[in-house]
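With one protein chain held back, the other chains of the complex are shown just where they sit.
Chain lettering (A, B and C) follows the sequence in which the chains are written, and residue indices restart at 1 in each chain.
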Amino acid sequence: MSSEKELRLAMLTAVAQTISRHAEELTQLDQAIGDGDHGINMKRGFDAVMADSAGLVEKPWPEFLKGVGMTLVMKVGGASGPLFGTLFMTLGKELPGNPCAGDVAGALEAAIQAVQARGKSEAGQKTMLDVLVPVAAQLRKDALALTDLVTVAAAAAEATGPMKAIRGRASFLGDRSIGHVDPGARSSALMVAAVVGAVKGES
Amino acid sequence: MSSEKELRLAMLTAVAQTISRHAEELTQLDQAIGDGDHGINMKRGFDAVMADSAGLVEKPWPEFLKGVGMTLVMKVGGASGPLFGTLFMTLGKELPGNPCAGDVAGALEAAIQAVQARGKSEAGQKTMLDVLVPVAAQLRKDALALTDLVTVAAAAAEATGPMKAIRGRASFLGDRSIGHVDPGARSSALMVAAVVGAVKGES
Amino acid sequence: MSSVGIVIVSHSPKVAEGAADMVRQMVGDEVKVAWCGGDPTGGLGTSVEKIMQAIDSAWSAGGVAILVDLGGAETNSEMAIEMLPPERQGRAVVCNAPIVEGAVIAATEAAGGSPLEVVKRTAEELSPQ
Partner (left out) sequence: MSSVGIVIVSHSPKVAEGAADMVRQMVGDEVKVAWCGGDPTGGLGTSVEKIMQAIDSAWSAGGVAILVDLGGAETNSEMAIEMLPPERQGRAVVCNAPIVEGAVIAATEAAGGSPLEVVKRTAEELSPQ
C-alpha cells in the first residue's frame, strides 16, 4: 500500500469516526437552532463514503476528493450536503495529483469560493464558512503549523456562538440564534481536527 | 302549509334542482379556467341544504336564508361556499320577517357588499359579482319585472366571457381567462332564474 | 402553553400534514400545531368545519396564526374566524404568507414566545416572495 493511499484511508476513517462519534452532539446543536438533523445527515453521508472507501482511496487525490464530495452531495440530504460536497469536489479539482502542503491553502480558498457561491453566503453569517475561512487563512499563513490549525478551527467554531444567523434555517430564529454554536461550524472543526490527526499519524 | 312556507320550499327546490342539473356544465366551465370543481361544490352544498329543507322552510324568511347560507358555508368546500354563504346569510340579516318585493333590492345590495368584503373583490373581475351587481341594479329599477331579471342575469353571466379574471383561480390564467364564462357567474344566473321561476309558480 | 398556535389549512390534506411534520421537526412540542385539508367530502378543497376544529385544537392563550394556500382556503379560514366565539376573535389571524414556508417560520417565531402580531409579521416578511 502506497503511503499516500494509506494517508487517504487514515484521513477518511478519522473524519468518518469523528462525525459518527459526535453525531448526537451535532444533532443537538441543530435542534437548538435548526431542524435537528445535522448529525444524522453528516453520519449518513460519511457512512456512505466509508462504504465506498476501498475504491475511493485507490484513486489519486483529485479523484478521491471528488468522489468523497459527490457521495456527500448524494447522501447527506440537508443543506450541508451540497455545501460540504462542493467543498470536497472543488478541493479535488484544484489540487494537483501529487499535492504538497503548500498547495492546500490555495485549493481551500477556491473551495470556499465555490461553497459561498452555492450557499449564497459568506463568513460572518454563522455557518460552516466561519470555520472554513479562518482555517484557510491560517493555512495561508503557515501551512505546516498543524496544531495551530486545529486550535484555530475549534476557536472559530466556538466563536459562532455569539453570532446571529443570517443563512440557513437558524436565520429563522433571528436574535434567538445567538448563544448557540452553529452545527455546520462544529462539524467543520471536527473534520479539521480529524484530518490533522491523520496527517500527524495519530489514530 | 302557509303559502310563504310553500314559496320557500319551491324556491329551494328550484335552486337545488337547477344546480344539480347543471352541475356538469358548471364543472366544465371551472375546468377551463379553474380547478374543475364548481359544479361538484355547489351540488354538495345544495344537496346538504335539501337534506335540511323540511326544517329550514319552517323558519321565517330571515332565519331560513341564514340557515341556507350557513349550510353552504359549511358544505361547499370551495371559495364559492363562504361567498354564496355570506350572500344568503346577509340577505337573511337584512330582510324583515315579512318581506315584500320592494325590500329585496336593498337587502341584495347589502349582501353584495358583504360578498365583496369577504372576497376582497368587486364587479368587473369576472366573478359571481358580475351577475349579482346588475341583478341588484335591475331590482332597484323595477322590483316586479321578474322576466327582465332573468334576462339581465343571463346576459350578465354571458358577459363575463370576454372579461379577464382578476380574482379567484381564473386570475392565474391572466389573458387566457378571456373567452370563457365564469362558473360562479353562471351559477348565480341559474339561481336567479330558478328563484324567479318559483315566484312565478313555474315548476 | 401560551405561545401562539399554528394552524395549517391546505386544499390538500397531504400538504397540510406534511407541512405540520416540517413544523414539528423545527419546534418539537414547544408550539401547538394543527392542520386540516380537503373539502367536506375529502376532495381537494377546504372545510370551514375542519378549520374551526383545527383552530380549536391549536388554540392557545396567545392566539393562533393560520397559514393557507390558495383562494378558497383563505376565504374559508376568514369565515371560520368570524364564527369563533367573540372572545377568540381578533386572536386568530390569517397570515399573508406561503403555506409551507410560512408555517415553519411562524412556528419558529412562536417558539420564541413572540406575540401574534410578531409571528404574523415574521412569517410574512421572511418567506420567499
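Heads up, the rule we're going with is that a contact is a pair of C-beta atoms (placed from the backbone, for glycine too) under 8 Å apart; a residue touches a chain by one contact, two chains touch by 3 or more.
Just so it is clear, the model here is predicted, and its values are computed rather than measured.
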Where the missing chain makes contact, among the chains that are shown: A, B, C
Of A:7, A:40 or A:110, the one touching the omitted chain in the full complex: A:40
Given C:56, C:82 or C:101, the one touching the chain that is not displayed: C:101
Residues of chain A in contact with the chain not shown: 35, 37, 40-41, 44, 73-83, 85-86, 118-119, 167-169
Residue ranges of chain B at the interface with the undisplayed chain: 31, 34-37, 169, 171-174, 176
Chain C residues that touch the omitted chain in the full complex: 10-19, 21-22, 25, 37, 44, 69-70, 96-102, 104, 124, 127-129
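We adopt the following convention: only the chains that are shown with their structure count from here on.
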Centre distance in Å when chain B and chain C are each reduced to the mean of their C-alpha atoms: 30
For chain C, residues that touch 2 or more chains besides their own: none
Multi-chain contact residues (two or more partners), chain B: none
